[in-house]
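Apart from one protein chain that is not included, each protein chain of the complex appears where it belongs.
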Amino acid sequence: MTGIDNDMIIAPSPAQQMRRRALRHWGFLIGGSLLGLIVLLALIAPLIAPHDPYVQDLSQRFLRPVFMGGTWEYPLGTDHLGRDYLSRLLYGARISLTIGLVTAIISGLIGTTLGVAAGYFGGRVDTIVMFIITVRLSMPVVLVALAVVALFGGSLTVVVLVLGFLLWDQFAVVMRTSTQQIRSQDYLISAQALGCSTTRIVMTEIMPNVLNNLIVIITLEMAHAIILEAALSFLGLGVQPPLPSWGLMIAEGKDMLFFEPFLITIPGIALFALIFSINMLGDGVRDVTAPENRN
Amino acid sequence: MRTSFLAALVVAAALPLPVAAAGSDDNSLTVAFAREMDTLNPYLNTTREGVILSRHVWDGLVHRDQETGDYVGNLATGWSWVDDTTLEFTLREGVTFHNGEPFNADDVVYTMNFVADPANGVNPQRNVSWIREAVKIDDNTVRIITDGPFPAALEFLSGPVVILPDTYFAEVGPEGMATAPIGTGPYKLTENVPGESLTLERFADYHANGPKGTASIDKISWRTIPDANTQMAEMLSGGMDWIWQVPSDQAERLASTGRYTVANESTMRIGYIFFDAGDRYGDTPFDDVRVRHAVSHAINRQAIVDNLLKGGSQVVHSACFPSQFGCDTDVTRYEYDPEKAMALLAEAGYPNGFEIPFVAYRNRDYAEAMMSDLAAVGITPKLDYKKYAATRDQIQAGEVPLAFMTWGSYSINDISAITSVFFKGGKDDYARDPEVIAALDEGDTVTDPEVRKAAYSRALNKIADESYWLPLFSYNTNYVHDTNLNFTPTPDEIPTFYGASWK
Partner (left out) sequence: MPRFLLKRLGLAALVAFTVSLISFSLLFLAGDPAVALAGEAATEEDIQAIRAQYGFDRPIAIQYMAWLSGAVVGDFGESYYFKTPVMELIASRLPTTMQLGLAGICFALLLAVPLGVAAAIRPNSLIDRFALFVSVVGQAMPTFWFSLILIVIFAVNLGFVPVSGTDTWRHFILPTIVLGYFATPGIMRLTRAGMLEVLRADYIRTARAKGLHPVKVLFKHALRNAAIPVVGLAAVQLGFMLGGSIVVESIFALNGAGLLAFESINRNDFPVVQALILIFSIIYVLLTLLADLLNAWLDPRIRVA
């Protein structure tokens, strides 16, 4: 990465410049507002959901959405057990977001710890961490996740734990490189010379400087986790009903794929929109905080 | 970009144009099954697909007429019980195997003695464990000696116990039989692509006077397609003539297109809920019979049958399939009555209900419907939905307080294939009621049909009174095929294509 500091020198202040870049970046704006909307809907789901997402009415099955000839009683129709599809979709946003967030936190903690340790200490620690990363990368994620969920039973907890323990590789790789770069900087060497403890150096000197990279990876891994959970649920090995995860909704709706396609297109579009917005936001954050790294 | 994407989704909503059936032109039939068989050897495979294949490639000594339920001769033309443990068969003449080997007493004796030896690892053993040995009397007469009185012998001889060619089998062994199977059946296997397809061709020299008649379809392409939607897509695009086990909703929609015939046939499989009544899991609310009764009243079985299972399914009340020998259906019934359920719960000391793990392995939607019913009376089941093997493992280890399970009795039309499996104090028995065990023991060992019936009735009544199980409903199977195909489903859930033909 050559010529890193050009922007900094010309800019009036980094924060100001960043704000200006953010407001000009359409991907950042679109991704941010779409994700914000989904998060908001998930948060106020109990207030706006027209029905209880878990209450079934077997006499009201497969009602169509209002734009396909249904009624406003069930704006997005009902599923195979006569449950309101809109309410399930709203509550489903909570599940999918929870899965993405918790997985990203778990994998973030594992990956960042390994990556920073490898980058900071180097030498033998680095060799061991690199080996662990190679082992992890070589393991087929979907296959291992499926096997573990099949063996231990599907539940929100199992799925989140499995994904969390599988998706830390990007964190480790990126944090390792970032830490290595920072480690050779002058201010760090002086901090060491002043006798600061390792924990303190990592927390006060390294973490703030790798934060933007961390945010980018968090968004990517959130999206990754959400899409993987959907795939696991689709294969029948994800979260347990009656939880309305979007992946599970697609899995349950796929039986009627040829007859009531709204059952998979609605959660499918929701899932698409969520992943799309998270990815756009992630790209945006990277561009805005470190425009020289855009690729 | 967004608009074209949405447009594609709208296209997806339209039903496809009619297409011609895959095989009516060349008198062939393309059928799909979900599971790949473990082996083609009829004595080692454990899948229903294997049972179905064995009906096409092999024959048994006798055959059960699906309409009347009577046993008729197939490879045997007559039989009689010489004494309590000796069955004598007169064999059919002029029958040949697919490789030209003639069928005679040696084949029967060889097969029986081979499978009866536990060292040869027949799976499941109960199919053959009742056979002690077979003895050749002359070329066309054979005696089978059973291991103690075994009233259900003919049932097994009409089903899983098929006859293998002795010369060929001695030559190739079980492995050879699995890769290149030879039998006397109406179809011979001509190609096997593991995991993808089997090709069956009509056996021209089949004994046409037998109970399976003369097959009409020349060639059967048997494809393995694991995903039900993919099967349906093949059907809709004209790549498939026959599929089965189609869920009722899809079957209804397919039928309404007018291009497919949907046949519904009830099966011997029943669903049930069992409770940890005998304290194997530990202290649960189900130790109190009133709580078990409450659950029995809380679940609207009729609504689940009417809305989800549909077809030939019925609510069942005793712990067996109604057509099975000994299945007394006149037992205590628990009608849907949520108020009564709540009253019973309050009486038992659970006015606010309780939370309990709930294990299930199939029909997630039925499980969800039951959970919703239970939630309505205050019980909160925590679903633990797993694969069958994992579930059964957990059950046998005594780690399940409440489960939704099913049992198909492997199509044996006798109560010993279900009630005795679950209530004789074994690892699957969570009640362990000595009275029930004693009654079932009596029913399983005596030969007098009336005494058996009385004993089984005692057991079933006790099970129902105590609500050890909540029997739920019988299953049904939807067969969907091209309207130009003649096909008759049977209640034993073993579709056979030797009776099928193109119009």
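Things to note:
When the chains are written out, they are named A and B in that same order, and each has its own residue count from 1.
To be clear about the criterion, a residue touches a chain if its C-beta (ideal position, glycine included) is under 8 Å from a C-beta of that chain, and two chains touch if they have at least 3 such contacts.
These figures come from a predicted structure and were not determined experimentally.
From the options B:A263, B:V331, B:A390 or B:A454, the residue with contact to the unseen chain in the full assembly is B:A390.
Checked against the hidden chain, the listed residues B:T167, B:T199 or B:T224 yield one contact partner: B:T224.
Where chain B meets the chain that is not shown, the touching residues are 1, 8-9, 11-12, 14, 16-17, 19, 36, 38-39, 44, 46-47, 123-127, 193-196, 223-227, 229-230, 233-234, 236-239, 387-390, 392-393, 396, 408, 410, 426-427. As for the chain not pictured, it touches chain A at residues 131, 134-135, 137-144, 146-148, 150-152, 223, 227, 230-231, 234-235, 237, 247, 250, 254, 257-258, 261, 264, 268, 271-273, 275-276, 279-280, 294-295.
The rule we apply is simple: only the chains that are shown with their structure count from here on.
In the complex of the two chains, the chain A residues touching chain B come out as 54-56, 58-59, 61-62, 80-81, 150-151, 153-155, 240-242, 252, 254-259, 261-262, 265, 269.
Listing the residues of chain B that touch chain A in their complex gives 9, 12-13, 15, 228-229, 232-233, 236, 247, 249-250, 253, 303-304, 306-308, 364-365, 367-369, 371-372, 375, 383-387, 390.
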